[in-house]
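Note that one protein chain is taken out, while the other chains of the complex remain in position.
First chain written, first letter: the chains are A and B, and each begins at residue 1.
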Amino acid sequence: MKNKGVGKKKSKRNMNLLTPYVMVTPAMCFLIIFTLYPMINLIYLSFFTFKLARPDLKTWVGLLNYKFLLFVKEDFVIALKNTAVYTVAVVFFLILFAVLFAMWLEKDTKLNSFAQRAIFTPHLVAMISCGMIWSWIMDEKGLFNAVLSFFQLPGLRWLNSSATAMISIVIVSVWKSLGYYTLIVISALKSIPTEIFEAAELDNTNGFRKFFKITIPMLSPQLFFLLIVITINSFKVFDTVRTMTGGGPGNSTNVISYYIYHYVFNNNQMGIATSAGVVLMGILMIMTIFYFKAVGKKVYYQ
Amino acid sequence: MKRRILALVLCWIMVMSMVMACSGPSEKDVTTDVTKNATTGEEQKKTKEVPASVTEPITIEIWHPRGAGQNGDMIAASVEEFNRTNKFGITVVEVFQGGYPVTLTKTMQAISAGTQPALVVLERAAGVPVMAEQDVLLDMTPYIERDNFDMDNFLQVLLGYSYYNDEIISLPYIRSTPVFYYNKSLFEKAGYTEPPKTFTELEEIGKKLVADGLCEYGFELLNDPAWFVQNLMYQLGSNMLSEDGLSAPCLEDGALLSVLTSWRKWVDDGWCAPFVSTSAESAMKEQFYQGNLASFVASSGGLANIINNSVDFELGVSYFPTLSDITSAPTGGGNIAIVERGNDEQTLAAAWEFVKFLMSDEQVALNAANTGYLPITYSSATSQVLIDQWKEQPLYKVAYDQLEVAQELPWSGYKADFEELLKEYCSYVIQDQSQTPEEAVEQIKLNSYAIFPLK
Partner (left out) sequence: MAMNLIKTKKRIMRAIPAFLNSIIKLAVVLFILFPFYWMIITSFKPYAETILMPPTFWPKTFTLSAYTSIFNEMNLGIYLKNSIIITLAIIALQIPIMVPAAYAFAKYKFPGHKLMFGIVLVAFMIPGQVTFIPVYFLMARLGILNTLLPQILPFGANAFGIFLLRQNFMQIPDEIIEAARLDNASELKIMFRLMLPMSKATMITLAMFSFISHWNSYFWPLVMTQSEKVRPLTIAIEKLKDVELGISWNILMAGNVLLVFPIIIIFMFASKKIVRAFAYKGMK
């Protein structure tokens, strides 16, 4: 550092280069300790069979757990499929309704502000009571079927038939989170500069064009965000299934997180549970990469 | 230079977090404890040494699934009484941990982490074998011999899961048996004054009740195959598991097919209700209280509650009906066990004192009288508490009497898996009605090859 002036600038630049690392460190430490470490531990354990109380007696089995999980047992693949179906359905309906409701409830009226607050309330209620209330509503003699019969339509078996159980769970999940995501979209709508809409008005653009060419692109950061968040949360769905169906009828609503839980608590088969967890992790990582490469490009930032 | 130092520091922080996190349970520590205990045990076996008594005041924990209400109140009362009256200065702390599966998992997790309790209440068939096979439970035989504890006092049929490799590793505690609950008033309206002894009789009653419009369903069977389906197959002379626990005879001799076919026929004929997805047992009982369901089978442990809620009609309780001329009933519920691994001698001795206390006549009688669980010892049945209760409310005695025809499932390491399989397919056949009994049995057979060891 011969020249003091240059040295000072250089050290400031050095500090600048380090600052992001310093800022990120606390978060990384927590994530490493509480998420990464368990994940690595899980990968390690998945090559063994062991019983939970005696990890000291674990025996190496290599890829046996995976062979068993993917090729011998049928229920894991079913659980994967169910999770995929659930996720796609929830993502689709949640984003669709969130955007529709947001546009419907956007204006500043008393009714709208009441409505916004009202549709948010399901989010506040613990899943356990949601599950119970909805199982009553979807009972074969419950509210939904009563409404259907009012319209001369046959009642459905909702949670008691493998054909409709998954849809029922999707309905409950959408109901629960709708208000929250609607509010996010509303705040995003409000942040679109009004000048753009005014310009469109002057050009006499019709509603649909306005929606697809202006609203959606301007909302794209939030929509992308919602897409990722809802997908991830859908993969973690657990309480709904545990409360309402226990994975049934048969395996029709068995989803990954419930599958893992079930094999730990009810079957005490750590080999299956750990290998299932690792497969889940693999899928999630692939999905993240996919999301960022494929979808991330289409997002338009102001 | 500074930059590199700072970068190194940051890396060090991140690495240290990983290192700290990576230190799992110190396997060495736990192994040493076990070696200590193992040595003591071996010594005892060699020299027939009498196990030590409690010498100083000590606090121990019991983990259990007895939730709020009469169930939880009972164990709290037992603990309080023991803490007050025991002359060793032992303080027991009872901690509710969740249902049976959660309690089991948390206990196993705690054992491997070194934070285990002294005592645990485990489901007899789903919990005790799992723990016993991991060699973590205390063999209570030395204590039993030292204190002349009478094992013959137990109702022998309840001891199925107490022995493992000639060791006594658990004792019955909160045991129950399923009984037949029925709406006496409805039955009488249809002209039946006696409860059915066989399913043929039940079918007749059920069909008449539905045909007369007296109720929506005459009967419901829940999806608890290790209890109900197993009992029905036993009545047909077969069983869910073989004596050695290594195979499922019901798959080969047609018993499973027969039971499923009958059950499905009852549902198809419209007088037997299929079970539902959410809180099936509660939903079923609610229909019963409403008068929509005329009868069902369920644990005797819920009797107190059922009596309370059967307000609009007269409640009847009788034996589990039979498919043949063999009357039988399974038993269920929880046993109490002492965790050996990781606990020192004093803790084990104190735990044993509490177990002894719980097995006293008064405690057993109170446990049964206040909740509907079975009195597990012969002598307790002569206690005044129970005699009074049975006189006042004879329904409570039915479960106890039914123990004469009780049967126990053979011990098997494959029970949990096979039960899962049965549950899944019963669900397809009875609830979803998307498979026929034949298809289901075929599927179960195929899948069971992955469960049981090959012959």
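Points to keep in mind about this one:
Convention: contacts are C-beta pairs under 8 Å (C-beta built on N, C-alpha and C of every residue); 3 or more make two chains touch, one makes a residue touch a chain.
This one's a predicted model, so the numbers in the text were calculated from it and none came from an experiment.
Between the chain not shown and the residues A:Lys67, A:Lys81, A:Lys190 or A:Lys213, the one that touches is A:Lys190.
Residue in contact with the omitted chain (choice from B:Ser112, B:Ser162, B:Ser277 or B:Ser383): B:Ser112. Interface note: of B:Pro196, B:Gly316 or B:Gly372, the residue touching the hidden chain in the full complex is B:Gly372. Seen across the whole complex, the unshown chain contacts chain B at 21, 23-26, 63, 65-72, 95-100, 102, 105-106, 109-110, 112-115, 117, 176, 279, 281-282, 285-286, 289-290, 292, 299, 301-302, 304-305, 309, 311, 371-373. Not every partner is drawn; the one left out touches chain A at residues 17, 19-24, 26-39, 41-42, 52, 104-105, 108, 111-130, 132-134, 136-137, 139, 141, 146, 175, 178-180, 183-184, 186-187, 190-191, 193, 221-222, 225, 228-229, 232, 235-236, 238-239, 256-257, 260-261, 264, 277, 280-281, 284-285, 288-289, 301-302.
One rule holds in what follows: only the chains that are shown with their structure count from here on.
Averaging C-alpha coordinates per chain places the centre of chain A 36 Å away from that of chain B. Those residues of chain B lying in contact with chain A across their complex are 2-3, 6-7, 10, 13-14, 17-18, 20-22, 24-25, 27, 30-31, 101-102, 104-105, 107-109, 111-112, 130-131, 133-136, 274, 276-279, 283, 341, 416-417, 420, 424-425, 427-428, 431-432, 434, 447, 450. Residue ranges of chain A in contact with chain B, taken from their complex: 11, 14, 17-18, 21-22, 25, 28-29, 32-34, 36-37, 41, 51-57, 68, 72-75, 131-132, 135, 139, 159-163, 165, 243-246, 248-252, 264-269.
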